[in-house]
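Left out: one protein chain. Kept in place: all the others.
Moving on to chain A:
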Amino acid sequence: MQPSQRRSLEFVLDNLVWFMLLAVLAIFSATVPNYFQLGIFANIIEQSSVLGVMSIGLALVIIAGHMDLSVESVAALSAMAAGILFASSGIGMGITFTPGWLVVPASLLVGLGVGAVVGALNGFLVIKVKMNAFIVTLSSFIWVRGLVVAASGGRSAQNLADELRWLAIQRFLGIPLTAYIAIACFIGFSFMMAKTRFGRHLIMIGGNEAAAFRAGIKVDKVLMIAFILSGTIAALAGWLLAIRTSGATANLGAGMLFNAFAAVVIGGVSLKGGLGALPGVYAGVLLLSSINTAINLMGLPAHYTQVIHGLLVLAAVLLDTLKQTIRKKLA
């Protein structure tokens, strides 16, 4: 193979998920009625915001060679905390501030605080007590959701403070502000992963924890930060979810963990750790949202939507696996 051909092939492989996204958008635009319009593309970007933010935290922990199954429940807890405190109907206490905009940082702080605490607890149990991350975070997935149900009594908090609803309604260039928050997170964390020592250490730990330790990296400290970040970012996703739905129900965000996993894998993050970049994860999230939107517009019988959704995700992962195979042959 010519060097130029090899470079082209490597470029395609490195950015395969983006090409897949473009292909999917093109196919759906040509085949699904009403798909090809700016409003739909704006919807796809908007619908990616919550899942996208959640996927960032999950990706960080997976890149570090660990696992965080609690992100979905943490998001629900954060949303419920914001809902109970700052919604005015149902179980919402409707706490107000003067000036009113203070509700934005206050609710954000509450949500992020909740997430950081769960993340720290997960990190402590995994790193200090040496428990298995899969089991620890699976347990958190269960008890944190249980806490949401207990705190809400199964009831919902509705009518979130106007200042928070404002964030969901406002658009810039046709795209909601919440989507810009997600994009800013991807840019910020991509920079962190690529350009900071912490990001490089995270990748090295994920690649070979023992070697990273021997190289003088403070493995425990880096991993603890990763777990806390994962919880905090999941909480941010929950806060966005509450804003988007103007409140919180006990099952808010249910099933999102699996989509976050799919996005992370499609985005090129290795489940073995040590490999992956966040822009790819964002492309994975956009890809899933594109598929979801197409299914919403296809008018399929309800029972078939999950089948088709699952098969399309499988096709995306299959392409990603093919990519790994070709890459191995090139090496």
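Structural remarks
In this section, a residue touches a chain if its C-beta (ideal position, glycine included) is under 8 Å from a C-beta of that chain, and two chains touch if they have at least 3 such contacts; residues count from 1.
The definition used in the following text is that contacts and distances are computed from a predicted model.
The UniProt record for the undisplayed chain lists the protein name "Sugar ABC transporter substrate-binding protein", from the options "Ferredoxin reductase", "Anti-sigma factor", "Sugar ABC transporter substrate-binding protein" or "Sarcosine oxidase subunit beta". From the options A:Ser29, A:Asn208, A:Asn251 or A:Gln324, the residue with contact to the chain not on display is A:Asn251.
From the set A:Val50, A:Leu147, A:Ala262 or A:Ala283, the residue in touch with the chain omitted from the display is A:Val50, counting the whole complex.
Note that of A:Gly100, A:Gly113 or A:Gly154, the residue touching the chain absent from this view is A:Gly154. Residues of chain A that touch the chain left out of the display are 33-35, 37, 39-40, 43, 46-47, 50, 89-90, 149, 153-156, 158-159, 165, 168-169, 176, 241, 244-247, 249-255, 292-293, 296-297, 299, 302-303, 305-306.
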